[in-house]
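All protein chains but one are shown in place.
Going in written order, the chains are labelled A, B, C, D, E, F and G, and every chain counts its residues from 1.
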Amino acid sequence: MTTPYKRLDKNDAAVLLVDHQAGLLSLVRDIDPDKFRNNVLALSDLAKYFNLPTILTTSFETGPNGPLVPELKAQFPDAPYIPRPGQINAWDNEEFVKAVKATGKKQLIIAGVVTEVCVAFPALSAIAEGYDVFVVSDASGTFDEITRNAAWERMARAGVQLMTWFGVACELHRDWRNDIEGLGALFSNHIPDYRNLMTSYSVLTAQK
Amino acid sequence: MTTPYKRLDKNDAAVLLVDHQAGLLSLVRDIDPDKFRNNVLALSDLAKYFNLPTILTTSFETGPNGPLVPELKAQFPDAPYIPRPGQINAWDNEEFVKAVKATGKKQLIIAGVVTEVCVAFPALSAIAEGYDVFVVSDASGTFDEITRNAAWERMARAGVQLMTWFGVACELHRDWRNDIEGLGALFSNHIPDYRNLMTSYSVLTAQK
Amino acid sequence: MTTPYKRLDKNDAAVLLVDHQAGLLSLVRDIDPDKFRNNVLALSDLAKYFNLPTILTTSFETGPNGPLVPELKAQFPDAPYIPRPGQINAWDNEEFVKAVKATGKKQLIIAGVVTEVCVAFPALSAIAEGYDVFVVSDASGTFDEITRNAAWERMARAGVQLMTWFGVACELHRDWRNDIEGLGALFSNHIPDYRNLMTSYSVLTAQK
Amino acid sequence: MTTPYKRLDKNDAAVLLVDHQAGLLSLVRDIDPDKFRNNVLALSDLAKYFNLPTILTTSFETGPNGPLVPELKAQFPDAPYIPRPGQINAWDNEEFVKAVKATGKKQLIIAGVVTEVCVAFPALSAIAEGYDVFVVSDASGTFDEITRNAAWERMARAGVQLMTWFGVACELHRDWRNDIEGLGALFSNHIPDYRNLMTSYSVLTAQK
Amino acid sequence: MTTPYKRLDKNDAAVLLVDHQAGLLSLVRDIDPDKFRNNVLALSDLAKYFNLPTILTTSFETGPNGPLVPELKAQFPDAPYIPRPGQINAWDNEEFVKAVKATGKKQLIIAGVVTEVCVAFPALSAIAEGYDVFVVSDASGTFDEITRNAAWERMARAGVQLMTWFGVACELHRDWRNDIEGLGALFSNHIPDYRNLMTSYSVLTAQK
Amino acid sequence: MTTPYKRLDKNDAAVLLVDHQAGLLSLVRDIDPDKFRNNVLALSDLAKYFNLPTILTTSFETGPNGPLVPELKAQFPDAPYIPRPGQINAWDNEEFVKAVKATGKKQLIIAGVVTEVCVAFPALSAIAEGYDVFVVSDASGTFDEITRNAAWERMARAGVQLMTWFGVACELHRDWRNDIEGLGALFSNHIPDYRNLMTSYSVLTAQK
Amino acid sequence: MTTPYKRLDKNDAAVLLVDHQAGLLSLVRDIDPDKFRNNVLALSDLAKYFNLPTILTTSFETGPNGPLVPELKAQFPDAPYIPRPGQINAWDNEEFVKAVKATGKKQLIIAGVVTEVCVAFPALSAIAEGYDVFVVSDASGTFDEITRNAAWERMARAGVQLMTWFGVACELHRDWRNDIEGLGALFSNHIPDYRNLMTSYSVLTAQK
Partner (left out) sequence: MTTPYKRLDKNDAAVLLVDHQAGLLSLVRDIDPDKFRNNVLALSDLAKYFNLPTILTTSFETGPNGPLVPELKAQFPDAPYIPRPGQINAWDNEEFVKAVKATGKKQLIIAGVVTEVCVAFPALSAIAEGYDVFVVSDASGTFDEITRNAAWERMARAGVQLMTWFGVACELHRDWRNDIEGLGALFSNHIPDYRNLMTSYSVLTAQK
């Protein structure tokens, strides 16, 4: 009756970043742009921090959809990069699926723009092929709340696990002792409230 | 435990537009009227663009519920048009069900007013008879968010897939290369942000 | 994987009104009081209109929870009325369950205050005993949206169908031709927008 | 202590449309894009309907700000059109001010993107030079509600009258008898609820 | 620098109800319809309770705007009733102004639909002629919050006092001892929370 | 054109608490009850902390409005306590005005329930008699945001300064060095975030 | 297809309070701080009232996350207290799991900060080991609504029952007659509206 706990494992996870393109981003209105930008970059930073195989893909990037945001391109210079010639569902692109398979990972962490299409379509396809799919809901954006909620409902009912970048980072890391400074830096760079806690803490302890 | 991915197929889908009547539309308050009007017309345009068999039906259109909005009537002059003499659930009307069966399609894309009645009732009935049902949630409207959420929950739990017009268009189209201009025009006419991207793009590339 | 369509049937449905008491109503803050009052009275009116067996119950009505709102008491002078001496879950009160069983109905339409307790507890108990349960979500109220959403989730996952008074009325009535004036009056009395449609319509048609 | 009623007069009013450019529009997030687009086009239509002298201006339209939206350009082919080479406040552009003065009008109706800059700056400058300024608040957009509210406060305190396109149309028209069909068409094209009223009305009266 | 306290006086106040018409009410979307209906009827009841001269007016009631809501017509059978042949600002109608002057009152309590036009225009005109104007903001409705806020700002800056029906009733009544039952009944009929307080109170004190 | 800075002075200020009664509090729906309760108690605590003369008054406390909340009664056992026999505007009660005058203070800090009546009426009356009035807006509550905003507008335009309990405390205290522990305790008891800062700080500095 | 009703039983339930630390609390922004503080303390009070075995745990409390809030420490001086040296999921800490097992209870009531990590991780782990898990959603907090909703969806789909502290208290108590005063005091201390009801009631009945 219920889904068993599928837990993210940093040795078995890959990240798929789908269509975070400069033009398409202007369509995202279900989340504040400063916050959304931060979430996408946080996801990108955690992918790199945990050394997860990462795949980039875009849709028609020479047209109005615009180029991939430069920060993502710069962050993963050696990652598979598949500019799709036309397929809307990235999973319909053979090269993309081949790249996913080449990672050898069973768990797919997906984010993209827009949620109900560029994220939901490959997420549903991947589940149909037996992958465990984790959608990073706060690094995925779309037109409005109605669209987001409908997309979440469709994905969740198909078995997608809805997470956010912070939950993904914590579930991958498991234990602070694996690297306190690294995880702390990731949080400090992307959670202003946490940065403030660290600032106050370090000043107070330095005073001793 | 989970629903498998049922993917829209333009060769196996029909559209049912239920009770978008001038009077009933005044009941819709869970979505802004400018936006709702745009969504309904976008769905109508995509039905025509993909050449999907479309069925129109109304409830008591000679009474306070008012006539079908003229744009829909004009868009589908040859579509089956079933003014129901009294049945609240369109599926209780034999002529309507006959028209649905006559399409020979297995996938039903449904939108209407109000969501928890005119949409939910035939959606639940159609599922009970083995159809795959996709409700276009942003082209369906009702009294308020409580009502919408309750209706979504009831439908989703029965197996309805909740989508929006943009997701429907993308899942039907599959690949931009099938027709770039046609899909682009559909988006430009109904997504102001996308229209702006196209405007900027065309001016810049024309300058070259 | 999904719940089959259980459709309300006016010959097989009873209404349970749980703890709509003058004191407890001050706890309801997830819905505007004017709107909530209207919804509760609309549910009461439809119960009477469809002649559904109706059961009233209260919790500690001689204490701070206060008396049942007088309109409900007046509307159902001959209905079973069970002032519970202490049981929080009405289903723990034998007299209440006996009254429910005495109706001989299989479908229970439940509303009350507060949603996650006075509604959810008997709803979950009734399902466990094999009843079909329909909660009238907009005639049930509670502290805030977090509480409401958690209660809905718990109930829906247990098989409760979430509805609103308007959907219940429409599903029970099935066909306008069963009684146009009666249903029209019910809607006119409880949906200002519908009343306005009827006003305009009747003036215009009277002018002919 | 209070501002006297300055009433719009169609013989003494001009319209200034400031920086409704395809790129800048992606910055507007204090109002839904479907609704905003409708409001801007409604203002444009009323300017033409009332035959008000209209002035178009843009900021850096060959750069990222993008071109003026084509609909406005098409609507006013003979209007003064001032692509500003750099001045952020349109009033700092001599040609613009000259065009305003050339209209010979005392009342300026201003809308633009973004509210606190492209609208507020010339509005404040025009007031300082003795004009009566009416800002069309729902055809002007900006980043978020905080920004909008601050801009409104600053403008209102300086004497700007805050209006919306519908109020402007009504105050200019004064009496329906001046042209029932024309004003009705304007409302029908830009207010879905009004269009529905007209649809129901015309069908019912045609039936007589 | 500030406006002195102009206090409502039941011997010097008249009520103007402007364009509460069945069709126009479908345009009101800045306030829930159940609540709005209650507020308008509450204002109507207080006008009658305090025996204030009341004037009714409508705009084009034989067209799509629809008839005055019947409850208001029924409540004030002998009140001046001015169906305006075309003037949008009621103050432009000589008969209306004459009726206002005939009341001999200096304080005008105004409510209507829509706020920025049917309310704001006569309110601004009346102030210009020296009346003290009190707008009943919660018995006046319009398209959305942007429109309402702009209208409030324009009116308040011109000297209009923004009130709500409850504040008007309290300021007119001054002292409960003038009539406890009458005011209590008014509140009980239009404030569900107050009705509940009275229900609990009366039951508890009756038990003594 | 603008109001000069009138600054609260602990030697010239008195506090008026108007109608915080157990029954009337159920009418307050423009602020969450946990938060509102905290704000009222914070205001009460600061009144005592700064030793400000405080006056309590109630309206019909033996009827449905209910008794003054016991915490306030307990906090100010020796304060003037004026249960008004009927006057809605406390300023119409001679005993109340006499008590205000007896404080010899020029600055009146007012809070109460409901904002547009029990607060606004005496605030406007006090200003008319030359007092400086500071309304504690977050310790005053009413039916909804429309009512609150209208009341704020009316009061502010008459010269009332709108503040919140925290601002009042800070403006009265002027300098932390006057008493660090006392003010810190006040904040810790009523601002959870500040309490947390103090907890972390004290643990960290204790560790040294 | 649906989850059977698992009902809380005070003889079979334990409470797990996870990471309510002074620093981490500054991350909670999906619920007002006054309200959240009240909810956490209400949960703590009910745990004590029902004498439920309670386990406290913290994450890195000597770093920026800060110490456990003192009220919880004081409330449960003899409870197992497990400051985790690094494990993010409390269930990864053997001592914690041992403490849970030592309670001998099958039903786990969990709350903590932040919802999608400190609550969701052990909740999912506990379910995987066969426990019945009840998450107290209003005593758990996190960054924003997107994060909360995603966490709820993930937990609910895995079988977690979402509740609130009030529902937990009522389901544990079962019958008011078990102890009217005790439960009344719990509600009075944490529900201002209920406290007001009790105040009015006790004054009125004392007058008899």
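One rule holds in what follows: contacts are C-beta pairs under 8 Å (C-beta built on N, C-alpha and C of every residue); 3 or more make two chains touch, one makes a residue touch a chain.
No experiment lies behind these values; they were computed from the predicted model shown.
Visitor: List the shown chains that the missing chain touches in the full complex.
Guide: Within the full complex, the chain left out of view touches A, B, D, F, G.
Visitor: Using the touch rule from the top, list residues of subunit B that touch the missing partner.
Guide: Output for subunit B: 197, 200-201, 204-205, 207-208.
Visitor: For subunit F, which positions touch the chain that isn't shown here?
Guide: Its contact residues with the unshown chain are 1-5, 7, 31, 137-138, 152, 156, 161-164, 166-167, 170-171, 173-178, 184, 191, 193-194, 196-198, 200-201.
Visitor: Spell out the interface residues on subunit A facing the chain that's missing from view.
Guide: On the side of subunit A, residues 22-23, 25-26, 32-38, 62, 66-67, 69-70, 191-193, 195-197, 199-200, 203, 207 touch the unshown chain.
FYI, only the chains that are shown with their structure count from here on.
Visitor: Check the residue numbers that subunit D and subunit E use where they touch, and answer same if over half are used by both copies, otherwise different.
Guide: On the two sides of the subunit E and subunit D interface, the residue numbers are mostly different, under half being shared.
Visitor: Distance between subunit A and subunit F based on Cα centroids, please, to the nearest Å.
Guide: Subunit A and subunit F have C-alpha centres separated by 48 Å.
Visitor: Go ahead and note the Å separation of the Cα centroids belonging to subunit B and subunit F.
Guide: Here the centre of subunit F sits 54 Å away from the centre of subunit B.
Visitor: With centres defined as the mean C-alpha position, give me the subunit E-subunit F separation in Å.
Guide: 31
Visitor: List, in ascending order, every residue of subunit A touching at least 2 other chains.
Guide: If we look for residues of subunit A contacting two or more partner chains, we find 1-3, 26, 29, 144, 200-201.
Visitor: For this entry, which pairs of chains touch?
Guide: A-B, A-D, A-F, A-G, B-C, B-D, B-E, C-D, C-E, C-F, C-G, D-E, E-F, E-G, F-G
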